Structure formats: C-alpha cells, structure tokens
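Apart from one protein chain that is not included, each protein chain of the complex appears where it belongs.
After this line comes chain A, so read on.
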Amino acid sequence: MSVHSALEELARYRARNKRASQEVFEKGTLILQKNGHKKMGDEVWDFLEQLALAAIDVGRLEVADRCLRQLSDKFPQSPRVNCLAGIRLEASEPPETALKYYSDLLEADPTNVAVWKRRISVLRRMGQMEEAISELSQYLDTFYTDIEGWLELADIYACCNQYDYSLQALSHTLLLAPQNPVYALQFAETAYTAGDLPLSLKMFLMVIDMTDGDETECLSESTPLGITVRAWYGVKLCTRRMSRDPQLVTTSASGTSPPRHAAILDELATERLRVAYSSAGKKGDIAQGRGIVFSWVASP
C-alpha cells in the first residue's frame, strides 16, 4: 500500500469519526516509517493525534508516546494535547493518577469540556457511580446541549437500575435531537424495562411513525426494515404483555393514557413482523430464522 492511499484512507476515517484502530495503526505506522508525515503540511497534527489514539487503543504505547512528544513540542499547553496525554496516562497508570491529572487541569481551566468529560469517564470506570453522576449532572447543567453527555447519564442510571432517572435523561436527548429515531427507540425500550407499558407502546409507535416513510398508499405492502422492525417487536411485546395482564394497561408511572384498540395494534404488529421475515423481505438480510419468528408471533 502506498503512502498516498494510506493517507487518503486515514483522512476518510477522520472525517467520518470512525474508530478503526487496528487499520489506523497499521496505516499510520507505515506512513511514519516512510516519513510520509514530513510533507503533509498542517494535516500532520490531525494525523498524529489520530495515530496516537489508535496506538493507545491497540496497546502500542511507544508509538503513541512518539506522536505525543511531537504534538506537545509543537503545541505546548494546548488543551487538546493535554487531553490526549491524559488518555495516554489512563492507558498505563492507575486511574487515580489520571484522575489527579485531570483534576489539576480542570483547576487551571474549569471550562475545559474535553478534560471534564474524561474525568467523568474515569470516575465511572473506577466504579464511583455517585461521584460520576453528580459530576456529570453538573457538567450537563453547564453544557446543556451535549447529547452524548445525556446519553451517558442515561446509560449510567440504567446500569444502576434507576430507569426513571434514565428516562428523564433520555427525554433531554429527545428535546435536543427530535429528528433521531434511535433516541426515541432507546426511550421506548427503557420505558418498557421500567414497566411503563403504555408509555413504551406510544414511544415504539412514535419510532414507527418516524421511520416507515410517508407514502400512505403502499405502506401496508411495504416491508419494514432496520430500526422499524425492532420497533414493531417492541409493539408486539407491549401488546402481548398487556393482553396477558390487564393490570399493566393502566399502570403508568408517567400517567400515560392506556392505548386504544390494543387488540388491533397487536394484530398489526404480528402482520408487520410476518411481512418483515417473509420471502419478500429478503432485502434486509433478516429473512433468516423465519420459522422461529413465525412461531413466536403466533404464540399468544
């Protein structure tokens, strides 16, 4: 592989924010060996950062150190390089050392977002959930629009079985990115886990409504794909559990009204799932395991 094509490939990874560490590392070391980075111009710093991260990922710390040294020679005191150095510390030192390093950086500049987030992630890794949660809430209170942060908070809460808090955090992501059905799906699934079936059913329906396209005429003939299938599964699960246990229809922590026509919804979900796994639905590679799915949807 030539240096030129390797560089192009790496630039593509950077643009897509892809974490293909092994590939990046192989290509990056090739470029380093052939001294291709000497004639890159300003792009070389981006490349070095990318290679350092990848090298840490695959455990080749000596390469990471080399990149880091060049970066810190060029940009002393840069917050971005500092953050990278912190990640390097996390890779080899005990988390307490990294935590101390981040705390010192934060003291110098309390608004350094990247360092603050690293600190929270170290706290979480050390198992200090309470500390991590309070720190993360404080962070989000300041930088409200960080969707990743809210997702992380929801994840931490879900790990601690605090599904209601998790839902609250997710509702912020819904506010911030109302166009993204993945967040709505996560909300629905969290609500399902929390036992709030009416809310969960509504949210699953919302995902379906968002993803199944607008053409009303051929909708009943079209095949659900991808995330829509998962949402139909959710609908099916909700309606089935509701029909088995009528008490679940009215138990909703969020005060959501019970769904109307639950029986028809159940029927529709069954039909859609059948379509998704029928021979016509071969497009999405999900036609395997058809028999299992058919018997599952048919069981009461």
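By our rule, a residue touches a chain if its C-beta (ideal position, glycine included) is under 8 Å from a C-beta of that chain, and two chains touch if they have at least 3 such contacts; residues count from 1.
Definition applied: contacts and distances are computed from a predicted model.
This figure omits one chain of the complex; the name its UniProt record holds, of "ER membrane protein complex subunit 3", "Prefoldin subunit 4", "DNA polymerase delta subunit 3" or "Exosome complex component RRP41 homolog", is "ER membrane protein complex subunit 3". The residue touching the chain not shown here, chosen from A:Ile120, A:Leu151 or A:Leu174, is A:Leu174. From the options A:Val24, A:Leu84, A:Leu153 or A:Leu201, the residue with contact to the unseen chain in the full assembly is A:Leu201. In the complete assembly, the contact with the undisplayed chain comes from A:Ala184, out of A:Leu136, A:Ala184 or A:Val297.
Where chain A meets the missing chain, the touching residues are 109-111, 141-145, 167-168, 171, 174-176, 178, 184, 199, 201-203, 205-206, 208-209, 212, 216, 219-220, 253-257, 259-261, 264-265, 267-268, 272.
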